[in-house]
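Yeah, one chain of the complex is gone here, protein chain that is, but the others are all in their spots.
When the chains are written out, they are named A and B in that same order, and each has its own residue count from 1.
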Amino acid sequence: MPDNWGYVFAAYGLAVIALGAYWRRLARRAKSLAGPGGSE
Amino acid sequence: MTTQRKFVAGGLVIVAALGYLIWSGVTQSVVYFVTPSELLAAPVANKTYRLGGMVLPGSLKWEPKTLSLAFTLSDGKGQVSVRHRGAPPDLFAEGRGAVVEGSWAREGYFQASLILAKHSEEYKAPHDGADPGYKELLRTLRREPRTDEKPPR
Partner (left out) sequence: MTRALGWLAALALVIGLGAAFGYAPREAVQGNVQRIMYLHVPAVLTAYLAFALVFAGSLGYLFTRRLGWDRLAVAAAEPGVLFTGLTIVSGSIWGKPTWGTWWTWDARLTSTAVLFLVYVGYLLLRGMVDEPDRRARYAAVVGILGAANIPIVHFSVKWWRALHQPSTILGPEPSPIAAPIALTLLVNWIAFTLLFLYFLARRAEIARLEESHAG
């Protein structure tokens, strides 16, 4: 059975990128809504 | 008004997608493969099939020089001999499941154009007291061979 680590790292790498991007997107949206509107 | 129309269009796409799935479930087109005994019951020459079964132990012949692969698929009741040109996937082996795409040849064998290995739902450690994963990782980084495994064929 070959090692196939390349596939494993590709899968986890893509997952980290996708989840991280969504995490940051949420943070940015929350900031832009909380920022200029101010009070709430 | 335009949003209303877009809603209707979006809804139609969704309903169509679900409808297709249900329809294809009810008709048999969602049966992914036929078994050897089903194929042998009514074989049609040159028709494209997906055939699934277990690779019969002792039937596998692989010629690396000519890239020719031959084996027998069995479902316990029927047996079909399969020929293929090219290397099979890693997981393909005797005693395991496989699905092949191809057609029934008039001469009485199945000519496969694609070999897929079917995996079981079992997940086992290599043997009792197996090395944990980090040792695997280190071994790969150091490019060391494994000791608990036979050399490849």
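The definition used in the following text is that a contact is a pair of C-beta atoms (placed from the backbone, for glycine too) under 8 Å apart; a residue touches a chain by one contact, two chains touch by 3 or more.
Small disclaimer: the values here were computed from a predicted structure and weren't measured.
Enquirer: What does the interface between subunit A and the hidden chain look like in terms of residue numbers?
Expert: Touch with the absent chain occurs at residues 1-5, 7-8, 10-12, 14-15, 18-19, 22-23, 26-27, 29-30, 33-34, 37, 40.
Enquirer: By the contact criterion defined above, which parts of subunit B meet the unshown chain? Give residue numbers in ascending order.
Expert: Touch with the absent chain occurs at residues 3, 6-7, 10-11, 13-15, 17-18, 20-21, 24-25, 30-33, 52, 88-92, 99, 114-127, 130-134, 136-137, 140.
FYI, only the chains that are shown with their structure count from here on.
Enquirer: Measuring from the mean C-alpha position of subunit A to the mean C-alpha position of subunit B, what distance in angstrom results?
Expert: 34
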